[in-house]
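Got a structure here, written out as structure tokens. Questions coming.
Here the complex is missing a single protein chain, while all its other protein chains stay put.
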Amino acid sequence: MSGWRAADGGPVIPNFGHGTACLRNNHWFCPSWVREHWSDILQPALLQHIYLLLISVSIGFAISFALALVAFRFRWLGPTFGALGDFLYCLPSIALFTILLPITGITVTTIVIPLIAYTLFVIYPNILAGLRGVPPEVLESARGMGLTRRQTFWRVELPLAVPAIMAGLRVATVSTIAIATIAAFVIHYGLGAPIFDALEQPDFRTELVAGGALAILLALGADALLALLQRALTPWSRIR
Amino acid sequence: MILASLFIDALRYIPDHASLLLEKAAETAELAFTALGIALVVAVPLGLWLGHRHRGLTFALGTSSIGRALPTIAVIGVFIAWLGVGFWNVTTALVILAIPPLLTNAYFAVDGVDRDAVEAARGMGLRERQILARVELPLGLPLLLAGIRIAAVFVIATATIAGIAGMERGGLGQIIADPVTYTFPGVLAAAFCVAAIALLTALVLALAQHAASRRMAPRA
Partner (left out) sequence: MPTEAAELVFDEATKVYPGRDGAAVDHLSLTVSAGEICVLVGPSGGGKTTALKLVNRLIPLTSGDIRIDGTSILAHDLTELRRSIGYVIQQVGLFPHMTIEANIGTVPRLLGWQRQRIRERVGELLELVGLDPEEDRRRFPAELSGGQRQRVGLARALAVNPPLMLMDEPFGAIDPIVRARLQDEFLRLQHELRKTVVFVTHDIDEAIKVGDRIAILREGGRLVQYDTPQQILEQPADGFVAEFVGRDRALKALTLRTLGDLDLSGAVADGLPELPADTSLRDALALLVAERHDALVVLGSDGAPLGVATREDLLR
């Protein structure tokens, strides 16, 4: 298990055996280091992070969707699910990762379970709000025209809920990327790994910045992609 | 099974180590609320003013996107690497993380206020600052409080990272970062405490939000 101690001296030359001036002075960003260690440190970390993201968000979305459908059907369950989600969200992520470690071991599962829990907090309320936000006159005309309950759901309510669902998905994706970096405190995986590594030898700045920058870029990129997806799925909302 | 016994042990840990937990909780609270306070003072007036002018939408949206994308660890790490560990360094990092959601919510709270009410006020001769204070702020209060609530929960949970940073009086995060010294039940107990602080704060703000929106609810 790793942890990092505070820097109690000034910057120290990282022990990599390359002594370029940039590294020796521990500048914030040394391109040479980044280039050299892209394939052995940064790229694997990035790919691992993407892997974490995809698993957590897809499973989290599936569970949220199922829960939202249930809560949509049985209104009284709504507040209960919501309260549960709120509670989970208040638990600090490190704690969850730490707790799960002895239970699920040093595996991806340990990281993924808390991540899924956090996505539930964001995606579930959005799906529910989206479904409930359909204008009543639209529902009335659908009923009056003779659409069955199921047809109304799939052809009217769900499509109209897409904007809210996508908004929740976007927030969940970006937050997951950020929270997943914390997991490296407990398990050396994902983009958090270079960040924590860098903080371990007292503040190796380039690695820290590189890891952090990749996480931010990944988050912004994913957000932009989802934004495009949202525009593609909702042609009617582009009208002003 | 393991989870259940862990749960029970953690619950037992709390009364056993009450003074330790209280001390650490106070440290976390100090960190979190200081950061929250500063962030409020910086972000909310700015957000309110921009929302009032209905300008800077891209800015508001942009800060919120970037703010969410910032990995908390990286920000705090950068600050610690730059300035070393200490109360104000960690607090500043927390402030930076807290500003985006507060700014965005303040913006949308005011921006979304019924334009007719605002126009009526303007027509009656209220000055801009008065409109903001007497019309937009009261009407936007529920939404603003909702945003503060979310930011508060976020900051409190993130403040535990200070403990990971090895800060001297790092609060409950210190316990969480160190299962060896404090045992796993201890870690879970500390987590519960963090959750408790967060939930309590959220509850208070939720009540305030409820009171604010009830004042405006149309009386039949």
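Lettered A and B in written order, each chain numbered from 1.
The definition used in the following text is that a contact is a pair of C-beta atoms (placed from the backbone, for glycine too) under 8 Å apart; a residue touches a chain by one contact, two chains touch by 3 or more.
Quick caveat, the model's predicted, so the values are computed rather than measured.
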Quick check: which displayed chains does the absent chain contact? A
Of A:32, A:58, A:107 or A:151, which residue touches the hidden chain? A:151
Among A:23, A:160, A:193 or A:226, the residue in touch with the chain that has been omitted: A:160
In the complete complex, which positions of chain A touch the hidden chain? 135, 137-148, 151, 155-156, 159-160, 234-236, 239
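The rule is short, and it goes like this: only the chains that are shown with their structure count from here on.
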Just the number, please: Cα centre separation of chain A and chain B in whole Å. 19
Flag every residue of chain B that touches chain A in the complex, lowest number first. 2-3, 6, 65-66, 68-75, 77-78, 80-81, 84-85, 153, 156-158, 160-161, 164-167, 173, 176-180, 184, 187-188, 190-192, 194-195, 198-199, 202
Chain B contact footprint on chain A (complex, rising order): 1, 3-7, 86-87, 89-96, 98-99, 102-103, 171, 174-175, 177-179, 181-182, 184-185, 191-192, 195-196, 198-199, 203, 205, 208-209, 211-212, 215-216, 219-220, 223
